[in-house]
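Omission of a single protein chain aside, the complex is shown with its protein chains in their original locations.
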Amino acid sequence: MASREKSSEARAAGSGEEIEVRGHIVDSLLLPKILDRILQMGGTFEIRECRIGVQRSDPSYARIGIRADTPEAVAEIIGDLVEHGASPVHPEDVRTVPADVAAAFPENFYSTTNQRTQVRVKGRWIDVEDQEMDCGVALDAAAGRARCIPMVHVELGMPIVVGHAGVRVLPEERSRETSLFGFMSSNVSSEKPKAVSLQGVADSIRATRADGKKVLLVGGPAIVHTGSAPHVARLIREGWIQTLFAGNALATHDIEQSLYGTSLGVSIAKGEAIEHGHEHHLRAINAIRRLGGIRAAVDQGVVTSGIMYECVKQGVDFVLAGSIRDDGPLPDVVTDVLVAQDRMRASVRDVGFALCIATALHSIATGNLLPAWVKVVCVDINPATVTKLADRGSFQTIGIVTDVEPFLRSLAAELTAGGAETGPGA
Amino acid sequence: MASREKSSEARAAGSGEEIEVRGHIVDSLLLPKILDRILQMGGTFEIRECRIGVQRSDPSYARIGIRADTPEAVAEIIGDLVEHGASPVHPEDVRTVPADVAAAFPENFYSTTNQRTQVRVKGRWIDVEDQEMDCGVALDAAAGRARCIPMVHVELGMPIVVGHAGVRVLPEERSRETSLFGFMSSNVSSEKPKAVSLQGVADSIRATRADGKKVLLVGGPAIVHTGSAPHVARLIREGWIQTLFAGNALATHDIEQSLYGTSLGVSIAKGEAIEHGHEHHLRAINAIRRLGGIRAAVDQGVVTSGIMYECVKQGVDFVLAGSIRDDGPLPDVVTDVLVAQDRMRASVRDVGFALCIATALHSIATGNLLPAWVKVVCVDINPATVTKLADRGSFQTIGIVTDVEPFLRSLAAELTAGGAETGPGA
Amino acid sequence: MASREKSSEARAAGSGEEIEVRGHIVDSLLLPKILDRILQMGGTFEIRECRIGVQRSDPSYARIGIRADTPEAVAEIIGDLVEHGASPVHPEDVRTVPADVAAAFPENFYSTTNQRTQVRVKGRWIDVEDQEMDCGVALDAAAGRARCIPMVHVELGMPIVVGHAGVRVLPEERSRETSLFGFMSSNVSSEKPKAVSLQGVADSIRATRADGKKVLLVGGPAIVHTGSAPHVARLIREGWIQTLFAGNALATHDIEQSLYGTSLGVSIAKGEAIEHGHEHHLRAINAIRRLGGIRAAVDQGVVTSGIMYECVKQGVDFVLAGSIRDDGPLPDVVTDVLVAQDRMRASVRDVGFALCIATALHSIATGNLLPAWVKVVCVDINPATVTKLADRGSFQTIGIVTDVEPFLRSLAAELTAGGAETGPGA
Partner (left out) sequence: MASREKSSEARAAGSGEEIEVRGHIVDSLLLPKILDRILQMGGTFEIRECRIGVQRSDPSYARIGIRADTPEAVAEIIGDLVEHGASPVHPEDVRTVPADVAAAFPENFYSTTNQRTQVRVKGRWIDVEDQEMDCGVALDAAAGRARCIPMVHVELGMPIVVGHAGVRVLPEERSRETSLFGFMSSNVSSEKPKAVSLQGVADSIRATRADGKKVLLVGGPAIVHTGSAPHVARLIREGWIQTLFAGNALATHDIEQSLYGTSLGVSIAKGEAIEHGHEHHLRAINAIRRLGGIRAAVDQGVVTSGIMYECVKQGVDFVLAGSIRDDGPLPDVVTDVLVAQDRMRASVRDVGFALCIATALHSIATGNLLPAWVKVVCVDINPATVTKLADRGSFQTIGIVTDVEPFLRSLAAELTAGGAETGPGA
């Protein structure tokens, strides 16, 4: 068969290509995954060396020869495996090409993952900064620094990494301890013990604050519809949230509740159907536009409670990103989505934990920006939303299928119960 | 056109057929619904008299002439309208035919709804007893009594009501007061204020008990999976539940938790994935089969906690109905579904309020048996399940889309908080 | 009780307020709805005159007195009823106020619905142009013209309608004929005969084209994932779609399939898991950015098939609106959402039928812009998405819960089957 013959030619041509993997490659499923990828991509493998750790704490090692029909095919396979944590046995320095079109990458650019990445410059491995998936890597060889750069920020002549040579990825290993979080990562289901999930989230938030990192809340308007705004306001007021990503809808509904909640008799408290609510919504936006923005509305005593009020009062860094379905919008909404992405990019730098509540759009956008080592918990009553988000990062995102209001009520009670002594500090 | 000509013949033939409707026929949407049905079924109408109540509390009245192509078509339309609460202007006595086949109705039998129904015997309207949908009506003319009878219970020669003449239905009117329940009936959504729903359920349970009626819990196994069994056990222990409908799965998981919960280290408390749980499940069933049943297991001190334990201890009337997907099953499970239906039928007689949690199968089965005046609340995290159940009875069933565990935790806290003085009492 | 006393004062003060409604007010449910709203908003009513049409084709009429505690409350109720099609018995001219803040409405602005609306200028009712919900109305009294204006387009000094006086709404009546569409509007379910729905959509598209109106497709990326891009391309090629609203994802996946579909062996045709697909996605975007846009890529023979290719070739007007979760994006994406809304606004003017496939975001955005008389069909496999969209406009939007690929395959077969003689014409 022709392909067999080609294959044996390739065998000679490609015989020098060898990769190695180290670590808990068996029980982290890394080795099987790598072998699977090779075959999927049309290659064949030969395990040339394999040392399995005798005890669980012992690392394992494998050296694997890879063959395919053409050198290009071998290169493509290796490029793929590098992203899973394998390294070529004989590493080279990273290669760059100056950007030949502004706001676009050169041909054959290296496309980033959200995993810790290093590039090899003059024989030395240096960390890639600002790790973010779906970017390129810009190299400042003089300064010995490399960083992730989004496509739209590429400037003419900027040296951009191409190919996979000289790039290595250090994937997060699945945590080995049995932690409260362990069980949840296994799969998404509404039929899980719920008290345990809550405790896990509360503990993570406490640990993040103790660690000096920021907690990010990414929230959708259902937070307000379900009557959960006071719980979130309380979490903000007591210092448990430093950053908020949301859209026009959450902010507007929250402000509408503050402005009209009681006076029109259509209250979250009574739960009556708000048939005319859409108009209040528009009037709330108009009122804030007339005042010049949310901060002005708080400063002038017009908005006196709610999530956005607490954000202003506590100095929470908030980004309200625009969407084509927005009414109004509020003057604080960033209507250009590339500008909004840059604002969010800047705000996630110190985030240690992200809690995504009842929003697919903003949660996915946030997930696109976060490096793989930031833990993300997504809470939604719809299992499809949770699955979609949790599927993106293997160990990073934990999904909890539950009702938003009782979850946030219990979380606020758990974190704010003990008062000052359990507070997150000044 | 031929059908027009037929129609004008029919007009003469059917000209004597007239119905009347009374009550809040405009704002309960009854009048529009009736006019709509006439047209849908191929008839035409003429509103011969219409008095709209001037104030909200004033009843309205309409007298409507109905025409169709054939007398049979007119009869069919009137049969339909009777079920919506209309009455023929000139009523006749009910007609019966002796059952000619056992366990089947005679041709043209009257098929019941779950609404209050009366039949006219010797010029007098008498109530139909044991109201249940999808039954026939058996008449005991000598005793002047009528009752709903399921198809399988029909005996040869039993007088069964046929046709719609002499039958009238008195539909439940939508309650006019603005109640806590009002808002919830409007539609099914997870984006509703949740604290209000909970309060509404708690108030209904209290009112049912104060009224001397029984509270029925219809529950699925997710009650146990989500860690809610202790909340239900507490509600039973403190006297808030008198009847339980469930299947083999709920009872088995509950008993499994009682038997193996701690000893094997796979606990609801820790929330760890129970990969081998299916075997424990089977061992739990086997253990109870060896002892002869749940009561025996409680009496011998083998089962010492949980939902089924409290049922035995508090004398709660429970029906465990079999299903083809059952493992085992437990010896208490009624494996013939017709026998199970009869057991459930007998148990719902004094029920004043039904709470259906996380089970479509048992909830629908229960809904089939309950008359329209028993309030039903269905709680499920899946909106599709809630919609399916709520669609069946217009005002009877209220759906709450929420997570089972926090709902039951809060309900137990609300109802059992004050201890003895707020208890349901003897 | 204090409120009772206030109420009797109000009764005197408000006794002159009277509204009237005409048309099929009983069987279109309009009368019951109006009475319901009055009570919900805290008012009371008295039906002063009521003539119910004797035959179905006869219109009905009701004159209703409305009372509430304060004149403001009465005004608010009447403002609400006007949107449902009621008119004050004694109409006044519309009132305007010059805009006092740019890009915001004056206090008490009239907030539009998507229904046909008229304003009364010097005793004459004139149509409001560019009907769109959640806008204000700008009046050019000199020219005798009025039009809907979005908040952000308000200029200082522009005369804006305030209050509800002099405004009337002419709601779409539910169609009386039994049409293929009739059954579908009743409710959203996956358990409906599907062949009928398809026929209804095909007929609507044919009728729209025969009528000289445009057909709008609003589509999400699942169109490509499910292998439906060729069906859509065929519909475009044969002239059945004039306008396309989508996002970066649909266009990118479509182009990616055109560019890489076959060469990398990861094809929709084979259905194999595309683990590395995300990178192809980014490379496709980069390739188009390097060429300067989709049209350039088609002109240069780089993109040679697919949805976007056909759009360029057939001169379909497409708007790709940006979102914060976009990768890249393609240079054709409008990244400022307010600009994108304006582009969409301009494009919907001649649309007679909108088909929304597998996208909640773009469908809701489109629904916000369309007047109530444009029929919208939403197709999604997720009932929650369909319900969300169908809930917004009562009769306007029809939801079909089905799988996108077989639906589009059958639709393309139905519309393009007969070739030239059934084609939509030049």
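By written order: A, B and C. Residues from 1 in each chain.
The working rule: a contact is a pair of C-beta atoms (placed from the backbone, for glycine too) under 8 Å apart; a residue touches a chain by one contact, two chains touch by 3 or more.
In this text, all values refer to a predicted model and were calculated from it rather than measured experimentally.
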{"item": "Contacting the left-out chain in the complete assembly, out of B:Arg124, B:Arg290 or B:Arg349", "value": "B:Arg290"}
{"item": "Options B:Leu39, B:Leu170, B:Ala195 or B:Leu282, residue touching the unrepresented chain", "value": "B:Leu282"}
{"item": "Missing-partner contacts on chain B, residue numbers", "value": "37, 40, 42, 80, 101, 103-105, 109, 111, 133-134, 151-152, 265, 272, 275-276, 278-279, 282-283, 285-286, 289-290, 321-328, 335-338, 340-341, 344, 361-362, 364-365, 368, 382, 384"}
{"item": "Chain A residues touching the omitted chain (full complex)", "value": "26-29, 31-32, 35-36, 39, 44-48, 50, 52-56, 62, 187, 383-384, 391"}
{"item": "Interface with the unshown chain - residue positions in chain C", "value": "178, 180, 182-184, 186, 190-197, 222, 225-227, 268-273, 381-382, 401-403, 405-407, 409-410"}
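By our rule, only the chains that are shown with their structure count from here on.
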{"item": "Centroid-based (C-alpha) most distant chain relative to chain A", "value": "B"}
{"item": "Same-site or different-site touching of chain A by its copy chain C, using the half cut", "value": "same"}
{"item": "Distance-to-centre winner among chains (Cα means, whole assembly as reference)", "value": "C"}
{"item": "Centroid distance [mean C-alpha coordinates] between chain C and chain B, Å", "value": "38"}
{"item": "Centroid spacing, where centroids are CA-atom means, of chain A and chain B in whole angstrom", "value": "46"}
{"item": "Gap in Å, rounded to a whole number, between the CA centres of chain C and chain A", "value": "33"}
{"item": "Shared interface positions of chain A, touching two or more other chains", "value": "272, 382"}
